[in-house]
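Missing here is one protein chain; the remaining ones are kept as they sit in the complex.
All chains are identified by letter, namely A and B, in their written order; residue positions are counted from 1 within each chain.
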Amino acid sequence: MKVLLVDDEYEMVTTLAERLHLRAIDADFVFSGKDAVTLIMEEMYDVVVLDMKMPGMSGLETMEQIQEIRPKTKIIFLTGHGSVADCEASKKHGACSYLLKPVDIEVLIEKMCEALTG
Amino acid sequence: MSYNWEVIGQSGLQFYGKMSASISHEFKNVLAIINENAGLLEDFTLLAKKGRPFELERLNPVTERVMKQVRRADGIIKRMNTFAHSIDQSDTKIDLNETLELVVALSERFVAMRGVNIVKTFHPIPVMITRRPFFLQNLIWLCLNFAMDAVGDEKTLGLVTEETKEGARVIFTNLKALTSGSPMDTFPAEQEKALLSLLNAQLATDLEAVELIITFARDIRR
Partner (left out) sequence: MSLIDKIKPKFWAESKSTDDSHITLFDYAGIWKYAAIGISAIVILPLISLLLLYHYEHKENLRNELIRQVSCCSSNAGRSVAAFFSDRKTALCFIAQDNRFTDALDKKSIVEILDRFKIASGAFADLEVIDLNNETRARLNPKDLQGKRSANEGWLKEVNEKGAYVSDMFRDPDGDPHFLIAIRCKRSSGDPIILRAAMNAETLNILTRAFEFSSDVDTFLINQEGILQTSSHSYGNTFGKIPLSLIPVSRGFKVQELEDRSGQPLIIASAIIEGTPFRLMTVAPFDYRVDGMSYLSKGFLLLFIPGILGVLIIVIGIVTSLVSRIYEADRTRVAVLHNIQYTNKMASIGRLAAGVAHEINNPLAIINEKLGLLKDLIGLKKDVSHSKLLNIVESMLSSVNRCSTVTHSLLGFAKHIDVRFEAVHIGPVIQEVLVFFKKECEYRNIKVELVTPESLPSIECDLGQIEQVFFNIINNAIAAVDNGGKIEIELSTVEPEMLSIRIRDDGCGISAENLRHIFDPFFSTKGEKGSGLGLSITYGIVQKLGGNLDVKSKKGEGTTFIVSFPVKNGEIQHRGG
């Protein structure tokens, strides 16, 4: 499974990537939606884990653009924000899950697997 | 119908202030524990650097403690979020059980400080009434505050929710000190009365069963 992590919090995203590596999951990371879109154009990822609030493009905008480029890529939101409106908006646009930070890594991996199989 | 907004507003602000302060304190405690443990890790590391190695397993308890606090902090923040958002909500269908859980959780520090033990006996299924959540929380807090004084030496307070034909009831039980007269002189006061009026609720005391009962009609009349 190839995963792309998108979050502007450096410490968070780097550590999470390292932990996923320890669990034999291939995880790359970028710090903005713009970078994510650029990367997506070149690489194929199974799952993209997105934060909602980022400088520049928001999580939702990033998702829309990714879906245009790679419609088959699964999207999971991992955010500190947690509003019901955002959750519904994300689901409407086709996100597979909506998770809140801080997250239990096991739960995250479970959702990623679900996304690929479901 | 005009409600006493001056009093209600004042009450709401005091309630919000008190709860926010409590949340902040609790959170600060959590941070303090995490801080301490981070310091502990630091110490270990520095020792190791100085040539006093240790088994990494010794770090396990530390990480466990911190993770526990992280989960605790998460809970606190989630509650605060729910609480803060409830202010914006107008008349909504809400679960009385959930509301009581929230208020009890928010007041945890105050309850603990007074040495009171709360025993919850909630209706097995959600008890739905239509009210403005924030003011309902405010009223329940004020009654809980009073009940903690009226609980007497036993320090065990019972909290019951019931569904009735017309609506619902919240009962504070085991108020052994209720019959000693003085608490009832000042309760319900202006704040409670204003909120009861706004929420279309009735307050009653049962001196025999030593209970304080709040009765709600299912829908708010407007």
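Just so it is clear, contacts are C-beta pairs under 8 Å (C-beta built on N, C-alpha and C of every residue); 3 or more make two chains touch, one makes a residue touch a chain.
Small disclaimer: the values here were computed from a predicted structure and weren't measured.
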| item | value |
| --- | --- |
| Contact partner of the left-out chain, one of B:K28, B:K93 or B:K120 | B:K28 |
| Contact partner of the left-out chain, one of A:L16, A:A36, A:V49 or A:I75 | A:L16 |
| Absent-chain interface as seen on chain B, which is shown | 2-3, 5-6, 8-9, 12-14, 16-18, 20-21, 23-25, 27-28, 31, 34-35, 38-39, 41-42, 44-45, 48-49, 56-57, 59-60, 63, 66-67, 70, 73-74, 77, 80-81, 83-85, 87-88, 134 |
| Where the missing chain touches chain A, by residue | 8-9, 11-12, 15-16, 18-19, 22-23, 53-56, 79-83, 100-103, 105 |
